[in-house]
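With one protein chain removed, the remaining protein chains of the complex are shown where they sit.
Let's turn to chain A:
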Amino acid sequence: MSYAYLFKYIIIGDTGVGKSCLLLQFTDKRFQPVHDLTIGVEFGARMITIDGKQIKLQIWDTAGQESFRSITRSYYRGAAGALLVYDITRRDTFNHLTSWLEDARQHSNSNMVIMLIGNKSDLEARREVKKEEGEAFAREHGLVFMETSAKTAANVEEAFIDTAKEIYRKIQEGVFDINNEANGIKLGPQHSPNSPTSPSSGNPLGGGRAGNCC
């Protein structure tokens, strides 16, 4: 199917926080309580619509164990968005966010949009990390924040789509160079250079940047 833009994402965070379940809920709209441990990387894709434009999301799901970071790192470059996930029922996964963030910032392009996600919001009784703490961390580090449940699907669509909206906004503002694929953004194959970034919001920086169709 034709798309106006393609955005590449990466999902990161400690092992067992629900990265693969978030991806499955987003791509297949289902929750799989019994599933395989992720070794290396897995991949998923889905089309969404923003501002009347078809946008393809290609998402890399990564292994969470510390030792796999050397593999994960090669996926930061070339990602326009990252979902940094912790588990609201495990304080340690929240405590490790700084180290994940450092890694992400060091290896990605500086414009990568990072969405902080407190997952497993359905397990309120076992909550160890307050929502306010997540909000504060996000504020402090300039991230977008959301609590989700891959099990009930709460906020899962929003997490992926709001990240895309933020990337889209940055494109319109001219922050992203959409002709450089290393930024994790690609123009759709059938989109003429005349209108792909023409700003529906009236942003003057949007037009004229998309010189070459790939």
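We take it that a contact is a pair of C-beta atoms (placed from the backbone, for glycine too) under 8 Å apart; a residue touches a chain by one contact, two chains touch by 3 or more; residues count from 1.
Quick note on the criterion: contacts and distances are computed from a predicted model.
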Original post:
Per UniProt, what's the omitted chain called: "V-type proton ATPase subunit F", "Rab-GAP TBC domain-containing protein", "Isocitrate dehydrogenase [NAD] subunit 2, mitochondrial" or "GTP-binding protein ypt5"?
Top reply: "Rab-GAP TBC domain-containing protein"
**OP:** Return the single residue from A:S74, A:N95 or A:N180 that touches the missing chain.
**Re:** A:S74
Original post:
Which chain A residues would touch the chain omitted from the figure, given the whole complex?
Top reply: 15-16, 34-43, 45, 58, 63, 65, 67-71, 74
